[in-house]
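Only one protein chain is missing from this complex, and each of the others stays in its spot.
Labels run A, B and C following the written order; every chain starts at residue 1.
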Amino acid sequence: MASNRGVAYMGPGKVEVQSIDFPKLALGSRKCDHGVILKIVSTNICGSDQHMVRGRTTAPLGLILGHEITGEVIEAGRDVEFVKAGDLVSVPFNVACGRCRNCKEGKTGICLHVNPSRAGAAYGYVDMGGWVGGQAEFVMVPYADFNLLRLPDKARAMAKIKDLTLLSDIIPTGFHGAVSAGVAPGSIVYVAGAGPVGLACAACCQLLGAACVIVGDMIPERLAQARSFGCEVIDLRKDVTLAEQIEQIVGIPEVECAVDCVGFEARGHGKEAGVEQPATVLNSLMSVTQAGGKVGIPGLYVTDDPGGVDQAAKTGNLSIRIGLGWAKSHVFTTGQCPVLRYHRQLMHAILYEKFHPAKAVNVTVISLDQAPQGYQDFDKGAAKKFVIDPHKMVA
Amino acid sequence: MASNRGVAYMGPGKVEVQSIDFPKLALGSRKCDHGVILKIVSTNICGSDQHMVRGRTTAPLGLILGHEITGEVIEAGRDVEFVKAGDLVSVPFNVACGRCRNCKEGKTGICLHVNPSRAGAAYGYVDMGGWVGGQAEFVMVPYADFNLLRLPDKARAMAKIKDLTLLSDIIPTGFHGAVSAGVAPGSIVYVAGAGPVGLACAACCQLLGAACVIVGDMIPERLAQARSFGCEVIDLRKDVTLAEQIEQIVGIPEVECAVDCVGFEARGHGKEAGVEQPATVLNSLMSVTQAGGKVGIPGLYVTDDPGGVDQAAKTGNLSIRIGLGWAKSHVFTTGQCPVLRYHRQLMHAILYEKFHPAKAVNVTVISLDQAPQGYQDFDKGAAKKFVIDPHKMVA
Amino acid sequence: MASNRGVAYMGPGKVEVQSIDFPKLALGSRKCDHGVILKIVSTNICGSDQHMVRGRTTAPLGLILGHEITGEVIEAGRDVEFVKAGDLVSVPFNVACGRCRNCKEGKTGICLHVNPSRAGAAYGYVDMGGWVGGQAEFVMVPYADFNLLRLPDKARAMAKIKDLTLLSDIIPTGFHGAVSAGVAPGSIVYVAGAGPVGLACAACCQLLGAACVIVGDMIPERLAQARSFGCEVIDLRKDVTLAEQIEQIVGIPEVECAVDCVGFEARGHGKEAGVEQPATVLNSLMSVTQAGGKVGIPGLYVTDDPGGVDQAAKTGNLSIRIGLGWAKSHVFTTGQCPVLRYHRQLMHAILYEKFHPAKAVNVTVISLDQAPQGYQDFDKGAAKKFVIDPHKMVA
Partner (left out) sequence: MASNRGVAYMGPGKVEVQSIDFPKLALGSRKCDHGVILKIVSTNICGSDQHMVRGRTTAPLGLILGHEITGEVIEAGRDVEFVKAGDLVSVPFNVACGRCRNCKEGKTGICLHVNPSRAGAAYGYVDMGGWVGGQAEFVMVPYADFNLLRLPDKARAMAKIKDLTLLSDIIPTGFHGAVSAGVAPGSIVYVAGAGPVGLACAACCQLLGAACVIVGDMIPERLAQARSFGCEVIDLRKDVTLAEQIEQIVGIPEVECAVDCVGFEARGHGKEAGVEQPATVLNSLMSVTQAGGKVGIPGLYVTDDPGGVDQAAKTGNLSIRIGLGWAKSHVFTTGQCPVLRYHRQLMHAILYEKFHPAKAVNVTVISLDQAPQGYQDFDKGAAKKFVIDPHKMVA
């Protein structure tokens, strides 16, 4: 039991499965008697991992990746009261203490006690507190009573594990984007990006009762995936403006709500397709969102981007058409999703068969050893959400 | 064109179709140049009409019934700017001026300018301002620019008229109850009552993303109707407590949210089935709603009830177990639904085929002359929502 | 150090200061390594303690009273990370785990892990989980990292200790009532009751920007106290209706917001002054609150009242004019205040000299041995908030 293997970042474009330490109830010298050790049941590759793997961050070599974790508790620290060995649990990607001002307000994405360098932490991510990632066989989760969501009936949960594995990040993240954009029954929404978060967001918009969900992307397979569960789609490779394409669908060149599920590695549309234009999504959302609308921004924007298109972009400064947003009284909500605020109710929606996100994002199960291949395929734009199954419990 | 016919209340248990005046742009001596005359396309019988017809109010003989109105504008007053002859429109049951403090805050259910005796008015209802009811061929609607919702494409709208006719009252009313109860994605909800408002509420809970919607009633046909669109049901005739029946469905004897779609003519459960117990629904909702839950109360409670079970009930005083609600930190939201707050977005949900309320409430179209029969059948508990089609435009 | 003394309930009308056990980091067999031992700096007598002392509950003899606690940490359990010996802290009266669904949502008044018999717990209170009260020299506080509010600068805090001591209950409770009633800048508010919670609520209404705060009571000293910090007052002994008295002050017989700071031991007004009428406050608030208004109900209503005026009242069933509330679209918010949601920001308001609650409620410091006298004086209606100073650190 004391062996462990995990997916390591070994330089731009390179990830490897390596033998790694079996987790302890500690982070360096910091004791974590409030933590548990999990045998990982499923752990997903995330688009934000790709930013590191593409070399767009300062992630150190050897960093163990993975922040989308579902597992079974095999050991609980002495201070853990309400989670027990044997429990099947979903782990929010945000590491949170449950004891600081922000956690008490439900802002677990910006916990003050888990990252010495800034508010907020995550597993297996650069600058996010040094917590070991979970694309592995085993992982340690601190503040287990606070963070973990127990999946109530193991057999019933395992039958839906491909859906439930998405509770650790992309479903709540997509939901947070939708909620921040004001999506509600009857909404007409545009979701920028049909990667896993975009598709998850589109599915969440439907769960929230949206009347019409439009998804834009430049990869035909991803658009087909969006269409498969009832979304309208916009092919951004076409040399037709986004507004015109929206008008063809809904009769007017505007939507009520918009969500940016792309972030800073955005590329130009139409004739400029393929050229990195980091503010293009934000600016296009201002142009197509009606006055009074809200823009949810779960897509990641960073403070430091060694590969930025210009000097400003390298420090996270983008040329944003704020004058237009202001004229339309837009509201912009940014930041990491506080998973804990949403995961319990989304679990209910899955368990009661109201909501089928695995189909929406095309969950594809792979072994731990297939992770490097998964990263490559995902980077090429596969319309798949790769779920690693390190103990062959899912497949 | 100058003739008109309408459904009149003629005493307990009696309604008649009568020749009535063709509407004018006035209410008595009050000029309504801001109003329009509608040719009525559809007009529904409502459970709250039954309170009058059963003699449980002080409604005067001759009152023309009907507050659920959809129609075509045939004449617009000189002060109407944005609605034109030919427009197909949904009429909120609340009469509202759009100019008082409450209307400006979206509280159109308690408009201050349309009823000399209290806040709030409606068409064809006792104590609600004297506005002539719309179970008729033609009706006048004041403050047309403010009140009316234009159905954007007439052909497309007429194809869904059985759904859209419900926008004037029961769909927004059910929605308001659900929203007031905090229903959101993943919620586990109990809806008391499977009459049209209860069924509409249940359908709205689904639209809002509820994971599990449980509906309770004592009429098997109504429960079957609830089951037909995916609700769980509870038969209150059984001598098993509500809590136990809930536990059989969800594993615990509590729900997260509850909605009272019954109101003051409630009857006892189990062994006391059939006995009027006006507070029984409210009290049972406190017992089965979890601590911290909210209770939406769209069901009507009145200030004066000549048929009340005791002296207190005759003036709207009921024996409520507030001590229990308090111990559970419940929040109670009462009052008429402000239809205008919700109808546009619910129309979207219908037009984009996201939402099918006509099926949920079993819309049944009848002619104006069949209205008296409709009242009788409805009073006996038919699991139907009767929609009057005075000009044979629906059927 | 291992000695301790506390205020015990010894039967109706009787409290005694007794030698009691020095606190341990445990509650019976339940270990509390997440807890701390406090040397109590100040601990207040609360109106809700009086319900027990008057014999209106099933409190057992020997119960140690006191849930309004401010203290200095003298020992921290091994699982406590962010609170240290020497810290000066305010203790929310709600005992909460910080790990259950409700705590994660900020609903610490109905924590699910601290009271086997219902949601929610408190120190020194009947049916509230058995946690030992803090009208004593020392007390144990569980889940210290989550519950405690550190007062940031000890000297600065001790200089304002008479204000800060109110953060454990009545200031947040009054604030919660005001917020629940929708009080905001410009509001015209009626606060029922000028006991300490009513006065605290009135002061909070002012902090929230209310334009006009009206306080009603039957004790002249309490009304004078309310007047002392700028409230308008209504003497309920007068044989003039509440509505008429409100009209004399604001020109119309209605207020925008209302707060019930009385609860179930309410007494009649005017000619019926002195007669217990448990629903009279709730019913009068419905009559004077404008349509669309909200009613905050921090005043306690109980599920079991051995001294209730009739059989219904003994089980918390009161005759409430719900028909009137419904006609006015009122919203009613009940329950214990979740102190943790409010105490940090209210502390800021005190420390920056924006807010002076000690003056508003007339804080009066007494020794531990004077506690029995304090209970008696308070029961007679003294316009004072008694603060016990067990270690002579305040005075």
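One rule holds for everything that comes next: a residue touches a chain if its C-beta (ideal position, glycine included) is under 8 Å from a C-beta of that chain, and two chains touch if they have at least 3 such contacts.
This is a predicted model, so every value here is computed, not measured.
Chemist: Looking at the full complex, which residue from C:26, C:184 or C:309 touches the chain that isn't shown here?
Modeler: Touching the chain that is not displayed is residue C:184.
Chemist: Which residue, C:136, C:197, C:212 or C:318, contacts the hidden chain when the whole complex is considered?
Modeler: Hidden-chain contact among the options goes to C:212.
Chemist: Given that one chain is not shown, which residue among A:59, A:76, A:110 or A:213 touches it?
Modeler: A:110
Chemist: For chain B, which residues touch the unseen chain?
Modeler: Touch set of chain B with respect to the missing chain: 33-34, 78-79, 81-82, 97-101, 104-106, 113, 145-146, 340, 344.
Chemist: In the full complex, which bits of chain A touch the chain not displayed? Write them out.
Modeler: 102, 105, 107, 109-110, 118-120, 264, 279, 282-283, 290-292, 297, 300-305, 312, 315-336
Chemist: Kindly note down the residues of chain C that lie in touch with the hidden chain.
Modeler: Its contact residues with the unshown chain are 175, 184-188, 204, 206-212, 344-349, 351-352, 354-355.
Just so it is clear, only the chains that are shown with their structure count from here on.
Chemist: What whole-Å value do you get for the distance between chain B and chain C if each is reduced to the mean of its CA atoms?
Modeler: Chain B and chain C have C-alpha centres separated by 40 Å.
Chemist: Please output the residue numbers of chain C that touch at least 2 other chains, ranges allowed.
Modeler: 105
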